Structures are given as structure tokens and as C-alpha cells.
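Quick one: the structure is below, questions incoming.
The other protein chains are all here in position, but one chain of the complex has been omitted.
Chain lettering (A, B and C) follows the sequence in which the chains are written, and residue indices restart at 1 in each chain.
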Amino acid sequence: MQGPLIDTLARQGVSRRTFLKYCATLASMMALPPAAGRAMAEAMAAARRPSVIWLPFQECTGCTESFTRSHSPTLEGMIFDMISLDYQETLMAAAGHQAEEARHTAMRDNAGKYLLIVDGSIPLGVDGAYSCIGGRSNVDLLQEAAAGAAAVIAVGTCAAYGGIPKANPNPTGAVSVSDIVKDKPIVNIPGCPPIPVVMTGVLAHYLTFGSLPELDDKGRPKAFFGETIHDRCYRRPFYDQGKFAKTFDDEGARRGWCLFELGCKGPVTYNACATVKWNGGTSWPVESGHGCLGCSEPDFWDAGGFYKALSVPADPLGFTAAAAMVGAGAGVAGGFANRAKKSTAKKTHEPVTLDDLEVPK
Amino acid sequence: MTLDVIPIHVANQPPGEPGLSGNAPPLLREVAEQVRRLLESGEPSAIDLSALPLTSADLDWLQEKLGAGEIAVTLQAGGESTLDETACPGVWWVTHRNEQGAVTSQFIEVAFVPELVKAHPEDVAIGLETLAFMISDHQGDAD
Amino acid sequence: MSASLNKVTQTLKEVIDAPIASYFESCVHCGLCAEACLFYTETGDPKYTPIHKVEPLRRVYEQEYTLLGRLMKMVGLSKPITDDELEQWQELVYDSCTMCGRCSLVCPVGNDIVYMIRKFREGMAVSGHVPDGIRSATRRTVEIGGPMGLKWPAVANVLKHAEENTGLTIPVDKEGADYLVLLSSMEIVNYPEYIEALAKVFHKAGISFTLASDAFEATNAGIQIGASDIARVIVSRIVDAAERLKVKYVLSPECGHAYMAIRWEGPNLIGRPYGFKVVHVLELLDQLRQEGLLKMKDTFKDPLILHDPCQIVRRGGVLQAPDALIRQVAENYIPIADQQKWNWCCGGGGGASAIHTEEAEALRARAFGVKKRQIEAAGVGTVVTFCANCRITMEEALDHYEMNTKLIGLTELLAEHLED
Partner (left out) sequence: MNELQLLTWARGPGLDIAVGIFVLGVLWRLIEIYTLGRKKDLAAPRRAAGASGLHTVFRRSLAPPGMLKRSPVSYIGGYTFHIGLAIIVFLGAPHILLISNLTGLSWPALPAQLIDLVAVVTMAAMLVMLFDRITKPAKRFLSTFEDWFTWTVTFLPVLTGWLAVQHLLLPYTTMLALHILSAEILLIVLPFTKLFHAFTLFGSRWYNGSANARKGVPV
């Protein structure tokens, strides 16, 4: 399976025109000029598929599901046509020693050239014992694989930012890929799960231009994570008009009003769901009537509750009653002290005489 | 049971169609510029409509202005695509759909023939091989 | 801390109360009180901004009565008041504040700044940071009986003249009279016509009245200087006399701060309500007018304006009577824009007129600018007022500006035109 991509595709019944069409759409999604779609198609058709090692750590396989759930040759599904996936536990037929062998072979044969895809966070607690494969800890495996990788792609919020395993109280001491790998380029594709086409875009960019796409300060491709869900949301006009659904079954919810008050995290979530949508462009959470959870943001799990609006307290206020007591106490104490001081001043009052009015000596 | 039975109706547009944003008319100038370039140097170009802040009213307006030409190409490749010539020859309205029929991208392409319509030499070569097979098969049959 | 400073803080600690605390906490430094103060509007000098005049009081409040202030004081972060500072503030608290109370009417957060000045003066007084003029007036009032050093024989002499001029008897120390009539030294010396006018009115209305030989003086330099203990001594003379003579009413004369002292401060100074009522002469006259007992034989023809004395009107509450009375007697009465509770001070209230330093007099002359413009804008040659202190302050100012304006007391004007 080492020929040009276009041949692989052709064997699967994907015509050149279909491929061109995908590339045009992909370029459009990545906010590249239309001509880039063409260049991408040319470059990729002839490209040799890079070797990819996919390491799963503390994860739920949701990310893999997200990429593999497309039944027909869609944009999302193309990921697997674009690469030579040499190690992926969930997908590969081999198991045990054979699988380990495959990984070692790929790492040796493509040293310095392979792409490392990681999903899941890495537990550091108890020397990484919370998650091991073949008796080796995740952190150990990651460091070994990263050493020979050309670049690392952290797929899903767990790999990118620690995700749910890192949520309070983070029992396993989970961290993200970028907390461990410091000397390789890392692309974060967060989301729980991430949007598959983002991965396609990153790979297409890598194959076409030989480099990683432009990233934001959180290591995410700007093309997909450049704007918030809120800014691209079709319900945005309702926010601006002050029309909000107050419950999931009220008139506002039925009329498709803004879900801000129901806890939508769209305003602080950078992702492309509102434009790319899910399930082949069928729908996306907000369109289905549920607010955004903010799953592509670091620590989204601990951001104050999915059903709490952004402007309300993240935690119930705990100090207020105590503060009121202390304040009242301080006030009353001060008041007593003041009154005592005043009455002392009054008691020690000496009648003012004419002599007091004279200039002090 | 169909979707309309579900009593939740999602309004994709706020009540009262958002009108024209005013972003469409300048595109006509852009198209004209590209057509001029095509005539002068033969260089084709395209405008990615989904990358521009256009309302659906804007798109309708634009499509209506450009009108319909003589050629309408339909491409069946991973969903339907339409490549329609507008009333201005050399200006094509290209719409790509996925297998579910949803629009995935939309372009105005300025070219004598849209790139996607042209057959790729490698594919033509493969076609030639197929033809050669057919001929030899036929000869074999005739023998 | 010097002994005098100690006295200041002790005194201020006594007088600072919830309103003062609330006022200081409310101030947002908007500076609007400056726009209501004639010393600022006429000079443009921001140090005359009313709330600034009580800045040392604010610091004492903060350092003594707020938890944060006390903490700051403990760790030495706060600036204690000093004698030098009070020395410097003397001009702001006495020379350039007539306690007219106009600022208290405009403050958007509702601060009663004149109330704060009054309290602050208590502290200034006990430490001797007071102008010589007011100090000696106070001394004279306590030691001799009146701010001008007037003694009863001289008063008796004036009364005798009045009896001769009017042909009416003026009773003295008569027990059981309805009214105990008080006078101000200034009236006795400068405007004895007032006494004659009053005698005529009482006679006409058939009301019994008396003077008290030991309490003829209504003025109270004690409240001007800000020493309540001294003010109490002075006001007690009147209270004692009124109770001894068993009068129903005490009649406050045409003097602003006298009315403030006897009507509003008196009961609080002696610590109990009076057994008699205090009535301002204009209130009595207006009542007689309403009863039809104040008939005019003719009217005053020259165009005139009315100057409302602050302590009687804005701060005293005699709001309606002056206007009604002046309309009774004057044919060409011209109401002016800032009138009644919105009046502008003559510039000499609150004891200021007793300060005779060069600077104070120059400042008073400047402050009179607002009054001068009022007179000129109305284009009148006559100003009627009902406070002897306003009258003398304005006379000095008119002299200073060489203006040819006539000043008349309202009671006197009414008496002149009273039906025989």
C-alpha cells in the first residue's frame, strides 16, 4: 500500500473528480483560496502516504469512533486513505506481540518521518501506573514514540488538554501531550470528540505543503478554531435581540431562540461545529436544541456546569452568609467602640470658657 | 414518522428574512475583473462563496443577476455537483453537494471550461487502456 | 499632641454623629457645592469649595470613628491634624463661610454642609482658632451683655426716646405679658426705628408685651463662634427671663442668627424644650396681616427688591411671611430670581461681619458682587431686608462700591405706612 494516494483511492472506487471535489471543499473549509484546492489535489494525488502511529492512552475511543463512523467515502473518511496507518490498536488486526512488533518496525523504518497521533490523556500519578500497554506506562510509550516523530497530532480534548481524566479531582494525575512532549511540533485537535474533517485538513495541509497549518495560542489550527461557536451560530440574532429559551421545553426553545441562559458555552468555545456540523452536515448540538458544552476548550468539564449560563456564578456562593455575619459583627463592634469613645469624650468634657477661645500659646 | 411530526421547529432564520447585506454587488466587479484576466492571459480563477459573509438573499440576488446560460453540467461523484454556465459565458456557478444532498461548498468559477469538467490525462490514458481491452476482447470474440 | 489639639479632637469626637459620618461617606468630590457658595463664585478660588472647609473634621472622623481609619492611625499611615493646619483653616471656616447653608441645598448626595461647619467650629473655638472680631464680640456678650458692649442704661435711654417719639409706653420686666421682645444691639444702636415700629404695631393690635432688663439682647455670638457651652450661657438669660416673666411668646427681632440661636438651637443648648414659643417678628406681623390687624394707610412707591436673610428664611423656615408682607406695603416690589430659600447671602453672616481684618473685609466686598448684580439687574434704588446684620454688611458694601442704594428694614417700612 505504498503507491501514490490517487491509486489507493481509485482502488476504492473514488474517482479523481470526487477527490478534486473534496479538495475544493476542504480548501474552502480551511479558508484557503480556491486555487489551493487544486494545488492540494495535485500534490496529494501524487503524494506518498506518510506512516502514522496512533497511540491511545486514557481515552474512551470516542475520537476513533468519530473518524471511523462515516460509511461512505466522505471527507472525514478520507483520513484513512491519506495515511499509512501502521499502528492503531482499535483498528488493526494484529494484537499483542504482533502489534508491538508493527509499531517498532514503523518507528524504525520511518524514524524522524512518521506522524504520531495521540488520543487520550497521559496519567502521571503512581509513576504512570494508571494506564499501561504491554506493561509499559503511557508516558513511557509517548516519550519513546515522540522521539522519532516528525510531528505529533493530539486528537481530542484529552490528548490536547487533559480532558475529562484531568477534571477535578484528577485522580490519575492526567496531563496533555504538550505537557510531556516539548521538542516536537504539536497540533491540537480538541473536541469531545473532535470534528473529523479538521484532522483531514491538517493531514492535507501536511501532505500538500509539507508543514503544519497555522496554529492559535492553544496549538489549534486557526482555520477551524479561529472563531467562537457563538459568532458563527445561526441562533446568534436571537442573542442580540435578547430572546432566550428559559427551559428546554418552553416557547423560546420551540422557536429556536438562543440557548445562552440554558448554559450554552458557545461564546467562549472556539470550534467549527456551527459551520461544518456533524454527521455529514446533518446537524450540530445547538441546532438539535442543546447548548454547546465547550468540549474543545481546556478544562471544559470544570467550567461551572453545563447548564449554568456564563454570567452566573460557577459555584454556589459560599461566603456570603458568613461574610454578612462578619460584616455585621465588625459593624456592631465598631459601633460599640465608637459609642464608647464618644461617651468618654462627653464624660470628660470640660465646659468651654472664654479663655479657651484665646489663641493657644 | 417524519421529522415534521416532532413539535420542535428550528427556525434557521430569524423571523423576517434578513435582507441583502450589501456584500453581493461588489462581487460582480470582482467577477468582471476575473473575466478580463481570463480573456487577456487565459488564467482561470474562482471565488469561494462560502468563505464570504453572504446571506442567502445575497446568493439569490447574485444568482439571479448572473442568470442562466446554455450549459448545465451535472457531476455524480460523492454526491451531486452542478456546474452551470451563467448568462455571462465563461462564468460558472459551481455547487458541490455531499451524499446527503447538503451543499458543502459553492464557487463562482471563471474559466472557458470548469477544471472539474475536463478529463485528466492520466484518466484518459486509463480510458485508452480500457478501449484497447475492449478492442482486443472484440477481436477475440470475432475470431 | 498639644493640649489645644487634644481639646480639638475631644470636642470633635463629641460632636461627630451619624449625619456627619453619612455626609462624609457620601461626598463624591463633584464640586457642585462650590457653585452654590458666593465665596467661590465671586473669587473663583477653589479653596472656598464648601466641603473642603471641613476637611480637618473629615480626617478626625475617619481616624476616630472608622475601623479602617483607626487601623491606619495605629500603623501611622494617617495624617493627624495639626495646629498649623487649623490656623490655616480658620480663614476658610470663619472669614469665608457665612453659614448661609446654600451649599446644603444643592449637594446632590444630600450633604448638609453647613451643619458640618457648625460642628467643626466647636473644635476650632475650643482651640482658639477663631478670628479676633468674633472672639471679642463673644467676650463682650458674656461679660457685658451684648456683642457691642451695650448695657441696660443705654438701652433704657433708647427706649425712653422711642416712648417720646411714639407717645406709647414700652413696658419693661412686666410679668404676664404675651410677648417678651428681644432686640439686637445693632438695632438698638443703629436702627432704633425698629423699636418704635414694634411699639406701634403692638399698640395697634392690642397685644401686651414687655422687655426684660436682664435679657434684652437676642444675639448669640456663642453660636457664631461655635462654642455651645458659651452659647448656652447666653441663651439661658433669655430662657430664664421668659420663664420668670411668664410670657407666652418670645419675639425674635430682625436679626438672622439671633433667630437661629433662640428658635432652633436654644432648646438643644439647654437640653429641654421651652415652656414658651419663639416667634419671629415677621411671623407675628404676617399673622396680624391675616387677621386684618395690619392695615396700611398708603404704600411705598419706589421700586425695590427684597433681600432674604439666610438664617431667618433658608435656615430658619420663615419662608412665606416676608413676601406677603412686602406685597402689603410696596407698590413696586420686584421679585428676583434667587429668592426665598434660594437667596444669596449678603456676605456677612455667621459672624463674618465681626471680622475686621483687611483680608476679611476685602473678601466680603468681593462676595457682595452677587448681591450687587442682583440690585443692578433689578434696577432698583431700594433694598428691603429684615436682618440688622445683613443690613450693616450691605451698607458697608454699598459704601465700598459707592452705590446709591437705600436699605430699609421690613418692620420699619411696614410701621411707616401703618394706618394711624
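Everything that follows uses one rule, which is that a residue touches a chain if its C-beta (ideal position, glycine included) is under 8 Å from a C-beta of that chain, and two chains touch if they have at least 3 such contacts.
It should be emphasised that the depicted structure is a prediction, and the values quoted were computed from it without experimental measurement.
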* To do: For the chain that's been dropped from view, list the shown partners it touches.
  => A, C
* Structure fact -> Out of A:Lys184, A:Lys218 or A:Lys277, the sole contact with the unshown chain comes from A:Lys218
* Check each of C:Cys30, C:Met74, C:Ile144 or C:Ala324 against the chain that is not shown and name the one that touches it. => C:Cys30
* Asked: What chain C residues would touch the chain not displayed?
  -> 16-23, 25-32, 34-36, 40, 44, 46-47, 49, 51-52, 65-68, 104-112, 115, 263-268, 271-274, 277-278, 314-317, 319, 337-338, 341-342
* Asked: For chain A, which residues reach the chain that was dropped from this view?
  -> 218, 228, 230-231, 239-242, 244, 260-261, 267-268, 270, 294, 297-300, 302-304, 309-315, 317-320, 322-324, 326-328, 330-332, 334-336, 338-339, 342
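Note that in this section only the chains that are shown with their structure count from here on.
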* Which word fits the touch map of the chains here: line, ring, star, complete or other? -> line
* By CA centroids, point me to the most central chain in this structure. => A
* Structure fact -> Whole-angstrom distance, CA centroid of chain B to CA centroid of chain C, is 93
* To do: Determine the centre-to-centre distance between chain A and chain B, using the mean Cα coordinates as centres, and give it in whole Å.
  => 34
* To do: Round to the nearest whole Å and give the separation of the Cα centres of chain A and chain C.
  => 76
* To do: Spell out, as numbers or ranges, the residues of chain B touching 2 or more other chains.
  => none
* **Contacts with two or more other chains, residues of chain C listed in rising order** => none
* Interfacial residue positions of chain B with respect to chain A in the complex -> 7-14, 18, 45-48, 50-51, 75, 77-78, 81, 96, 98-100, 102, 104-105, 107, 109, 115-116, 120, 122-123
* Structure fact -> Within the complex, chain C is touched by chain A residues 330, 334, 338, 341-342, 345-346, 348-349, 351-354, 356-360
* To do: Could you please specify the touching residues of chain A with respect to chain B in the complex?
  => 6, 14-18, 20-22, 24-25, 27-29, 31, 33-35, 38, 72-75, 234, 237-238, 241, 253-256, 280-282, 287, 289
